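As you look at this complex, bear in mind that one protein chain is not there, while each of the others sits in place.
After this line comes chain A, so read on.
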Amino acid sequence: MEKKNITIYVKVWRQEDANTKGRFQTYTVEDVNPDMSFLEMLDVLNENLIKNDDIPIEFDNDCREGICGMCGVVINGTAHGPKSGTTTCEVRMRQFKDGQTILVEPWRARPFPVIKDLVVDRTAFDRIMSKGGYISVRTGGVPEARSILVPKENADQAMDMAACIGCGACVAACPNASAALFVGAKVSHLGLLPQGRPEAKRRVDRMVVQMDEEGFGACSNHGECEAVCPKEISITAIARMRREFLKAAVG
């Protein structure tokens, strides 16, 4: 069945740089193929803007297949758009109706200042990672399977936590702009495996201090982060981070 092309109104946040006040501007994009991705629709809009000698809309993107964590905007009030378990680049135009106005905003958080339009500075995450989101020694190649025993459950959970792509949707969706799910995922993914244990206390301590210093809010257990996370990371990660943090604080 042939699909009819649709017309979309995009109400998008335009902001020249971090120090300029931004505002919303509405653009009309005609003849949108419903099978286009959301970002392709923005590409078409940008081409039109360039043709008209306007400044194109800046937005972050890279792999466009949901694995790099680069893209991310708030679409109609939800981080990464209305569908759960997906990134912004996985949003398709068939999810919208003909003639619909789509509201597009950047991630909003003090530690994520807007660089331009929809692009925000997420180096706060990198600074948190630099405080302990790694293990300091080379662990070498794959060891003989039974030399270090890892319970299957731990391995599975560690993999679930390692799925975090650091996109920042958890912060964007959190009513408190808390980074607890991101830090929780990093602390959990390393802490669940034997290679990550020796540095576990130091890691959680330093990462939490950095998280607070960046100015992220505190976690109120709303669970919005889990619901918008493209990798569907559970808030059990946050509880694990808290346990690890308290253990570290005591000892």
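The working rule: a contact is a pair of C-beta atoms (placed from the backbone, for glycine too) under 8 Å apart; a residue touches a chain by one contact, two chains touch by 3 or more; residues count from 1.
One rule holds in what follows: contacts and distances are computed from a predicted model.
According to its UniProt record, the chain left out of view corresponds to "Succinate dehydrogenase cytochrome b subunit" among "Succinate dehydrogenase cytochrome b subunit", "Osmoprotectant transport system permease protein", "SpoOM protein" or "ANTAR domain-containing protein".
Among the residues A:Ala109, A:Ile128 or A:Ala200, only A:Ala109 touches the chain that is left out of the figure. Remark: the omitted chain is touched by one listed residue; of A:Asn5, A:Asn33, A:Asn48 or A:Thr78 this is A:Thr78.
Among the residues A:Phe38, A:Phe182 or A:Phe216, only A:Phe216 touches the chain that is left out of the figure.
Against the chain not displayed here, chain A makes contact via residues 24, 74, 76-79, 82, 84, 103, 105, 108-111, 173, 175-178, 180, 205, 208-209, 211-212, 215-224, 226-228, 234-236, 238-243, 245-246, 248-250.
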